[in-house]
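Quick one: the structure is below, questions incoming.
Removed: one protein chain of the complex. Kept in place: all other protein chains.
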């Protein structure tokens, strides 16, 4: 909290009361009396003022508004660390010139189908295999994932193809088993503010792919990254996957402007998931291209050999041949922005 | 899924393919060929069609759109149970003529202050004491709650005042300790789609107060209630607390129309939390009155003896005397809609 | 613009450049150098700084953010005029203890049906008759209104019932003919930022009912009121009618918290239109009650004798008997908040 705007009716008494409070926190007040309002510039190390103290000042009588100038996140900020973070996952890097593509089915449905998809995305040029063993589903009556069995299949797919595994965690109690099999732990959009889960994955030695919540501002998203980093795990990958708006022509509204905004605010790599962003397979290719043009450090794309039989999100999955064609089409776009794919 | 709309370009072959798929699920297709589109009405027990099967049909070639007529939730629906659910918590009922008020601080900050607030809200006419021992905070650097110590203070406040305790769970691993102290377990807005947590609270014998997620549709909210109920716990209380919109004059936009909409769709009681909905204490009273007029079965209101010193959400807390005045003002509104407070 | 926050990298040279610019506008800069940021408090009559000057300062090098403390509207503000504006329309007042109800069909469809509805809403206790002669319709192929013929019917209905007429303007070229027949000129939601139309109705001697735009913030809405007032017409009635959000269970999301927010910011009367807000007739009654409880100065309700035959918005119209019952149910709510209906 750095600026306090007083109400036009604020009294000298109220001003003194506020000033005292600031001084009790080791801060100084620089008072600007304008013709219509008095403004207090707070001087000193305001980064130590907590949210609750900010709220408390907002509740003091005479106060109209409190504006925080400093960003509430620190470890995630570009100011704290100016050079881009590059994350190395078994030799595959995220955050460098080369743009890795994470591909695979929404859910792991069985051994055979996963192996087949893994081979296909590998052949098309993907750098990671993805697939959910634990699935967050809107309905309790939908397929909830194969659990550890699914994780074993993912590990087997990695052995066969050499592709590191990205898979989602939903429950802190699954952390040990997921760490055993996964190379990158995904936090899904619906868990972006599951703060206990964030703290938990902050303690392990695996990169975390943190999806943006459906109605999360960029600032809140970075605060969730900060949760993970505050526990020691600095390897956070941000993943834009669409926000909720009034538009229903697409499943979500993919906010590609988040990519350049994040590039200014944070050193963390930014990946885009056009599949969830649009929710329809025939819109994925143009948005994947747009994501690369906007500066994304990676892509996450759903691929399924037989979308009609998929047990989850079939509508938005690319068939392997469509995915392969897209990988080819992305190359000149990547080159146009000084990258490789 | 009950209606399948074909693309204008759909072939007879595609139509046959779809019809066969339906028959393989024991369903029949009633085909309406219009001048511009062919529509398939699906006949049979479509409630067994899962989300993933719906998605799969959506991905079939020739299909333009799939529309589900039946609601995807069952136990929570008014059609499944037509009479209002009344929940009895140590003799205090939610869902009857009398509108109970759940009041207390956002977070439990200490023993003395909690006892004082508990006495005050009791004196003003509240039916429940609330307070968070585990707090979901946007920042990892903010006060995260006192944990079990906070729960013990809540239990002590219940002993002193006779008010049952409502408190939030954030992590399935805290369930045992929370069940030990709480009378009603709250699921916060950010955890509304923390599906594992929902399943967990579905297994215990305590009512659950389920807050609406910031960007959750009413349908998704009822699906989350269904998660809890599918595990056996039928005592779910829905709590509207504001949704995220473009408007910044209030913290959230309190969607009071959700109250009559829910009254049509579900038998579960509906409570309104105007404090989080607006985020400013001087807007709480008019919105509390509006909530009662709209048909709310209960209110959840933040009260703090000293909002300036509150460790969380001070700005939106009512002082005890303001709360007491509000309780008096609510009486004639309740009477006007045939209720009591 | 009152506060300028500099980038951490801002140089002394940039600071001087900004200071000079302010001085060239007759303003002074109060500079607060914090440990991490420099903040400029702008002192002097900042109300003369236009939006474009604010934008220009924002574009200067070294500037991170510009925050305006003063509200950008003046005539509409509570600070400019502290007592409530009461508007007298042929003896019917808006903004006083009595809460007038504006009722009638969405569109004027014909002479006979309008006369019948007018008699019915009169009998039920409405204070104004409403109906559109010029209709904004999403589709060019929909009924666009009867034009002047419709206005004549409205005038005739007024003669018969004594109820003043509220009707919508869509085009500045219709102003003369509408002024001839109407008592209150309505600006619809889709024209809230049709600035030329606002300026035009600002020049006439008839009150204006200004509906909130679908995605207008409260601040933008007040700026639109300011447009009208800046031309001399101080009789502006604000009408909340729902905003656009992600929720589809209702046509719009009725933002009732706008009522108390506006009561703090402006002296203008605030009316609520629950019919458009929810879009379904069976949700209108609870939201009308909630609006009165929240402090609305008036209601606007669609009533149609035969909603099934309505040429516009049939789904959200009350039948006269339902409307009459609602009028009765509103009385004790109004009394409970110290009003009459």
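A, B and C are the chain letters, set down in written order, and residue numbers restart from 1 in every chain.
The rule is short, and it goes like this: a residue touches a chain if its C-beta (ideal position, glycine included) is under 8 Å from a C-beta of that chain, and two chains touch if they have at least 3 such contacts.
Quick caveat: nothing in here was measured; it's all calculated off a predicted structure.
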| item | value |
| --- | --- |
| Among the chains presented, those that the missing one touches | A, B, C |
| Of A:24, A:82, A:112 or A:264, the one touching the omitted chain in the full complex | A:264 |
| Residues from subunit B at the interface with the omitted partner, ascending | 2-3, 5, 8, 30, 32-37, 39, 41-47, 65, 67, 69-70, 79, 244-246, 248 |
| Residues of subunit C in contact with the chain not shown | 50-52, 55-60, 72-73, 136-143, 170-173, 190-191, 193-196, 198-199, 214-215, 220, 223, 226-227, 230-231, 244, 281, 307-315, 317 |
| Touching residues (missing chain, whole complex) on subunit A | 215, 217-219, 243, 245-250, 253-261, 264, 277-278, 282-283, 286-287, 289-295, 329, 332-333, 335-337 |
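Throughout what follows, only the chains that are shown with their structure count from here on.
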| item | value |
| --- | --- |
| Chain whose mean Cα position lies farthest from subunit A | C |
| Innermost chain, where centres are averages of C-alpha coordinates | B |
| Distance between the centres, which are taken as Cα means, of subunit B and subunit A, whole angstrom | 26 |
| Distance from the mean Cα position of subunit C to that of subunit A, given in whole angstrom | 38 |
| Distance between the centres, which are taken as Cα means, of subunit C and subunit B, whole angstrom | 31 |
| Residues of subunit C whose C-beta touches two or more other chains | 245-246, 248 |
